[in-house]
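Omission of a single protein chain aside, the complex is shown with its protein chains in their original locations.
Chain nomenclature is as follows: A and B, assigned in order of appearance, with residue numbering initiated at 1 for each chain independently.
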Amino acid sequence: MKSLDIRTSSRTDFVNITAQVRQCVSESGVNSGLVVVYVPHTTAGVTINEAADPDVVFDMTNYFDKLVPWNNNYRHGEGNSAAHIKTTMVGSSVSIPIENGKMALGVWQGIFFCDFDGPRNRQCYLTITFND
Amino acid sequence: MKSLDIRTSSRTDFVNITAQVRQCVSESGVNSGLVVVYVPHTTAGVTINEAADPDVVFDMTNYFDKLVPWNNNYRHGEGNSAAHIKTTMVGSSVSIPIENGKMALGVWQGIFFCDFDGPRNRQCYLTITFND
Partner (left out) sequence: MKSLDIRTSSRTDFVNITAQVRQCVSESGVNSGLVVVYVPHTTAGVTINEAADPDVVFDMTNYFDKLVPWNNNYRHGEGNSAAHIKTTMVGSSVSIPIENGKMALGVWQGIFFCDFDGPRNRQCYLTITFND
């Protein structure tokens, strides 16, 4: 298991970590298998979506903030229930096939660390399983 | 890794791919492990839900289209931000246990390829990991 350090810069911040994951897969020497990106936080998750036009991430973060408002008569005393809810909607891990030593990402796909309660110093874990 | 070709027939279209995944698992000869179904697109995902009554899929697709409206002052120039958002809500992969050579799906469960910006020719990848 490898760990990545991530510095987020705003309350809601999707950080493209594709290059770091790609490098770990390459260094593992695994030819065929899976890489699982896991987020050990409860107010941040991970997703796969378009990495070409930054407006896609803008629209996604904007929409999630509208769908799950920050103020909504929540009980949780820390005031960040919206971030917990968005984490569960997006999920805490993604699994990507490895084929011929490379992630089988689609041409427009990137891997995004999704902070919903930043800015903070965050982490994610990479686990690689192999079939050969 | 195996690849499945999928033809979707409407803008939002959930296609039941359970039979194709079952066949791949059977052909793999794997007795115990996991099958991961991965979608390499950014406006389509994959989910597991009821495959018995088609009204369940009708209600799901209808509800997602209400929850994430097509027109919402999005910035992304292609006009399909709603499809990107729904993809992140549903997710890009599912993982299903294999036991005694078969997927351990529940009795009502089926695997659905979820196109949110069809109709298109799409793909998904199947990766099988084994424990024996």
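Just so we're on the same page, contacts are C-beta pairs under 8 Å (C-beta built on N, C-alpha and C of every residue); 3 or more make two chains touch, one makes a residue touch a chain.
Note that this is a predicted model, so its numbers are computed, not measured.
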Just one of B:18, B:47 or B:123 touches the chain that is missing; which is it? B:47
Would you mind spotting which of A:58, A:74 or A:108 touches the chain that isn't drawn? A:74
By the contact definition given up top, give the residues of subunit A that touch the hidden chain. 1, 36, 38-42, 67-68, 72, 74-78, 81, 84-85, 87-89, 91-93, 95, 125, 127-130
Hidden partner chain, residues of subunit B it touches: 32-34, 47-50, 53, 55-56, 58-60, 63-64, 67, 89-91, 94-97, 99, 104-109, 129, 131
